[in-house]
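Of the protein chains in this complex, all but one are displayed in their positions.
By written order: A and B. Residues from 1 in each chain.
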Amino acid sequence: MAEYWDKFWRKRISRRRLMTGTALAGSGIALGTVVGCGGESSGPPGGSPGASGDSNNPLARVEQFNIKPNDARRTPVWPTSDSGKGKTLVYIGFDPVVLDRYDPHQTQFGPMYANQSAVFSKLYMYRSHEQPTFENIVPDLAEDQPEIVDELTYIVRLRKGVKFHDTEKIRSNFPAVAGRELTADDIIYSYTRQANPDSAQRAYYYRSSQYSTIDKREKVDEYTLRITTKEPTAPFRHFMADTNAMIIPREIVDMENGPTGKPWDSVDAFGDRAPRPGDRMIGTGPFMWDNLQFGIEYVAKRNPAWFGWDDPSLGRPFLDAYKATGQGLNDVTIQSLFERKEIDVAGFIDNPGWIPDFMDSNDVEYIRGTVSGWLNTRFKTNCKPFDDWKVRRALYLAVDRQQVVDVIGSGTWVKCGPIGPAISYWALPDDELLALPGYRKGAEREADKTEARRLYEAAGSPELPMIWFADVPEYIRRYAPTYIQSIKGVLGFEGDVKFQAVPYSRIAEGLIKDECDQGGMTWGFDNGWIDLDDWCYPYFKTGGPKNSFRVSDPVFDKMLDDQRREFDIEKRKALGYDIQRYLLGITNPESPVAHARLDYAAPGGGTISWPYLKNRVTFPWFGNSQWTANVWIDQDDPSYSGRPG
Amino acid sequence: MQQYIIRRLLLNFVVLFLVATMIFAALRVDSDTPVSRRAGACTGGGDITLAEQCYDIARAELGLSNSVPRQYWDFMSGLVQGDLGNSTVGNHDPISKEIKERIGPSVELGLLQIVVALIIAMPVGIISAIRQDTWIDYFLRFFSIALLGIPVFVVAILSILLLTVYASDTFLPDWFGPQGHYASLTEDPQQNIKNMLAPALVGGLGTGAVMMRFLRSQMLEVLRQDYVRTAWAKGLKERVIIVRHALKNALIPVLTIVGILLGSIVSGNVVLEFIYRIPGIGFYVTSAASQNPDFPAVQGVVIVVALSLVFINLLIDVAYGWLDPRIRYS
Partner (left out) sequence: MYLEEQAGSIGAVAAEAPMRKRPSALSNVWKFTRRKPLGAFGFFLVFVLFVMTLGTPKAEFGLPSLPDRPFGFELGSPWLARYGEEANFYDVDGSLSQNEDPSFDHWFGTDNNGRDMYARIVVGARRSMFVGFWALTIATILGTAVGVISGYFGKWIDTTVQRFMDALQSFPPLIALILIVTINPLGSGPTASLMMAAFALGFVGITSVQRITRGVVLATREQQYVEAARVIGANDVRIMFRYILPNIMASIIVVFSTGIGVVILAEAALSFVVPQAVPLGTSWGLDLSNSYTRISTNPNPVFFTAGAIAVAVLAFNLAGDALRDVLDPRLRL
């Protein structure tokens, strides 16, 4: 990371000398969300000593703004007068871009979680991802932390008087839901639905493996339910706070018969069935679904009858509405919009090059962090040449992760191990990861290259099959030629390496088929996860739902099961480290699990906001927009002057 | 004349029928892409039979599970009743509603471009013609050739580059750069002007150059006519000759260009809408055709565009005959 920025800064100064007096503006494309993706992490891995000492390095200067969640500055402040209420928050984000379905239990598209998370509530929610303990998985619809009777039984008590949204439109579309009180039945319905083997939509319940760990869901009374799991499941508390754990009313689901003859069982009423999916977005959250215009804007309106967590007297949410406008603007425009206060928050994936200058003359808050999501390569380990551990390890060592960071991530991304660095609690510490072969720099990197070549030649210098690169985001296929060239250089491979840009659906299709000519080696972006279990269990467990690698290692299976049974969070963390070391080939490089997946880098970036915007929190994953309930715009703040609207 | 109009109207419906059939057929050649996009990364948890289900569900949602003739019948009978179908992505709104929302910005931008083009072309074309082969003529012609040659989208990008990199401290990017959000003229006139100013200018410059060249050559032709010479001989003032005698006659072909432009504004200017973030019809249909395939949307937009194009063409031809009595339709 340091080299990129040192160079950037040097050049910036020299360029400035050339264009005297002109401010070089600019930074990357938007990932600007108020509460959503792009949030805090415990700082960049390897906050390299060289970088922080250099006063010219912009990242060194913004380091101090990298606020940790338990920091005092993160403690919410409440408005004292009416000048802290009302107004519409505006930001640029992916929220209006919806490439997936509307159903809260079926979508796996981040921006959609973000929109839904402010509309639908869950039993529990994350307050921070730093420590996934009781302290940070806090009650949302539940009254308090679950009462754990034994390792199998959870008793959850609900808040009383929680009401579903109520507007004119909802009253005419769904008279039975409008303003109805939420009861234990709704939770049982939402949890049963996602594990229902008879549903016509069964294939689309992406988290059904989480809900199939449940044995029984029993209603004790209207506000109490008892959940029993089949086996001790340590991550179960996380399941109740996970992104698809939203509680929806039964009535909004279209249960008319679909073309398969079964009830349709989806919120996405198809064809001309009324009401429209957007009109079915009825939950108990702080904001109500208003309007989503694809690619243009998404608007959510205040829910005046929201239950208000532990303190309804505060009158949250403070905002009248929030509005996310389409992404795709270029870097200069984003800066200019932020400067004019037409947007309250600006987000970036690319260079925050203009931030340091901007912070010199303006009092703004910059939060930097890493996104939970990463670039990786998957091998089918039953196919040649990847059935040979030496080939996999050779490629693992040959990949120049620093180059991925510099080219795709403009130096703001970070190298990534088997668990994304954004999930700082579970991820292998940077001190250890960045010193490993394949991740290290300088002279040691040269040793890795030599070793890669040796292993590759030892395996008989096999040809590589066609590599499938994902066609979105654009940067992946643009990087493809550079990637292939650097791999060929390190391995000393002279022949042609073919590659192709294909859509994710095709990759997914190729991965589940057994043929080796389809998706034998793929290169793409994967959604990040929250809990240790999400990152490894579905991927590497024998027969797991995401095990496209065809790996089966009894030793590793046992490790995966052990972490599920370990309720002590510190001990579980240690087990997680062992799992990652195993995946990185430290424990047993010849295991089929080792290097079945190559992990490259995770997106980094930051968001900048004006000080009049209060209580902003950010998360490394999408789906935390309920926290917008705390956000308010302080019209008395000096920085507020000049904000239009 | 009446017969001619009736004949043209009938032919227009034939053309529309052909357009509808062609776009329907073109989309059905590859109906797997939208299905697999809709299915997303659904793998049915690695279970191949479940994964097949993902595709069945997606196909049903997109209305592609019926046989192609059946789909064609549904589509055509819907068209006859004026129903363009429902979007297959997002909120599944009726296409007619989506088009209604987006057609405004496109038409506004198109009209503004024509206005800008006329404002530039009229005086420049006339001056360039009556001062033929003087330095001002050469200067103006050079500009028009340069504007003709350099594509509109390059002009747009270069102007943004210059504005934002070299004039970032001034008010210019605020007014001439891409805007964060769009507001219609009735919602927020000032914002609307900001949205439209730059694309109208950039687009208008390009079309203005075409018009200017046309007007110039027409003016030159007309200025050499006998009746203009007669007017000079009568001792009329230059202004009168140019405005009354020459310009009136030279304008007719320019009207044709305006007509062609009017016909094309419904389809929107994709590149300018894309660069300046104007939620118009071109932007809409481009993303509906590529990023997130939405068959009914593409079909609907193509049909609406064709509809307006053929009828505006008819109107122009009729107006043409009315303006120029020499033209007779039979």
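General remarks:
Here is the rule we use: contacts are C-beta pairs under 8 Å (C-beta built on N, C-alpha and C of every residue); 3 or more make two chains touch, one makes a residue touch a chain.
Predicted model, so just to flag it, every value in this text is computed and none were measured.
Contact with the chain that does not appear here is found for just one residue of B:22, B:119, B:240 or B:315, B:22. Contact with the undisplayed chain is limited, among A:210, A:244 or A:402, to A:402. Listed by residue number, the positions of subunit A touching the unshown chain are 3-4, 7-8, 11, 14-15, 18, 24-29, 330-332, 335, 350-351, 353-354, 402-403, 406-407, 410, 471-472, 474, 477-482, 485-486, 500-501. Within subunit B, the residues in touch with the undisplayed chain are 11, 14-15, 18-19, 22-23, 26-27, 29-30, 33, 145-146, 148-151, 153-154, 157-158, 160-161, 164-165, 267-268, 270-271, 274, 282, 285-286, 289-291, 298, 301-302, 305-306, 309-310.
The criterion applied here is as follows: only the chains that are shown with their structure count from here on.
Centre-to-centre separation of subunit A and subunit B, using mean CA positions: 40 Å. For subunit B in complex with subunit A, the touching residues are 33, 36-37, 39-48, 50-51, 53-54, 56-57, 60-61, 63, 65, 86, 88-94, 101, 160, 164-166, 168-169, 173-174, 177-182, 277, 279, 283, 287, 291-292.
Contact residues of subunit A toward subunit B in the complex are 19, 22-26, 90, 92, 98-100, 102, 108-109, 200-204, 206, 208-209, 258-260, 268-272, 276-278, 292-297, 323, 325-326, 328-330, 332-333, 335-337, 340, 342-343, 503-509, 511-513, 543-548.
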